[in-house]
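First up is the structure itself, then whatever we jot down about it.
Note that one protein chain is taken out, while the other chains of the complex remain in position.
Our next item is chain A:
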């Protein structure tokens, strides 16, 4: 008797759930031919360590959007390719995505060299690339939207913070490639403009994947032992960071003596280190997982649900994709089409709430506004925010601290130019960009 009653009740419950699901699905399910979205992140090779997460984040965002009814009533379909950390292969895969799969937009790339390698393809085939990583600036292309930080949205505010904390001597330590070299050039000029003497700055580069940091760390220690407060500004790339921090800890350099502020170390990178000895070292980003806002909490919950792993961390480039993807969705809805030209024209001015409580705007120079957060590493492998800019900082494509780029301006709305020379009053165009 009881059993049949429960059975009956279950059936009724199932029926109700079924019907509600059906009705909500009726209103939501996107139909028609799917809109394809390309994901161009390395899933093998050296960069897989960072880029695989971004592929997962994009798949999650696309799945979420489809639950919300897709775009223009049509479902989104992710097309994932693996450029295998091989720069020429990036260009080939980009071409494949655009001409064979006919994707509406591509989200991808991590290193600057991979971005530079796909640029000609995007220009030639006139498609859209969303680039989610902090980079060295000095670029603005019609087909690319830069949702990561430009140097003025990361490096400069970090140095300002350390100056407020009384730092007088600077070690600019980086991996030997274009991003650290350009960023350090900008920083060196900025520090000199602020009255730092040349002998109080050293710039040092190490190769990719460098693992024997003994001499370098000893050099930093020596440089910092003159009695003046010293800090390290690190543009050391991914893999070399773990041995670097291990060596710092082993040689007894604490953050209170010589703090290290890093631009490429986020939650993901810290996952491979015991952060106990690193407490107090800094990182500058536009997002931290520890930021306490409802949007961020929601995002993290969805991420954990999507990956089925409560320990997966979120990081800054993921937030950049979150902003970029939602901006693209809004632009497509606004333009009413996925046609590249229409979407490129619709994107500037689009607003999207970011995960740190503000609203980011796509600027005419194809960069976005972002808050700058300085965080100290804590013993849980997360960052405690110690400083935050009052307003969102607009991304500046051409640095004001490099003489050759000071006069340049990017504006794709009024001037239709990525490198307008304000002194000569003309657009430098392709020839200058190629140099």
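Definition applied: a residue touches a chain if its C-beta (ideal position, glycine included) is under 8 Å from a C-beta of that chain, and two chains touch if they have at least 3 such contacts; residues count from 1.
Simple rule for what comes next: contacts and distances are computed from a predicted model.
Q: Report the protein name recorded by UniProt for the chain absent from the figure; options are "Amino acid/amide ABC transporter membrane protein 1, HAAT family", "Ferrous iron transport protein A", "Thiolase domain-containing protein" or "Chemotaxis protein CheA".
A: "Amino acid/amide ABC transporter membrane protein 1, HAAT family"
Q: Have a look at A:99, A:251, A:359 or A:422 and name the one touching the chain we're not showing.
A: Checking the options A:99, A:251, A:359 or A:422, the one contacting the hidden chain is A:251.
Q: Out of A:126, A:225, A:359 or A:422, which residue would touch the omitted chain in the full complex?
A: A:225
Q: Touching the absent chain in the whole complex: find that residue among A:99, A:211 or A:359.
A: Answer from the full complex: A:211 touches the omitted chain.
Q: Which residue from A:189, A:290 or A:389 sits in contact with the chain not drawn here?
A: The one listed residue touching the chain not shown is A:290.
Q: In the complete complex, which positions of chain A touch the hidden chain?
A: 43-44, 46, 48-49, 52-53, 165-166, 176, 204-207, 209-212, 214-216, 218-219, 222, 225-227, 239, 242-243, 246-247, 249-252, 255-256, 259, 268-269, 271-274, 279-280, 289-290, 292, 294, 297, 300-301, 310-311, 313, 376, 378-382, 384, 386
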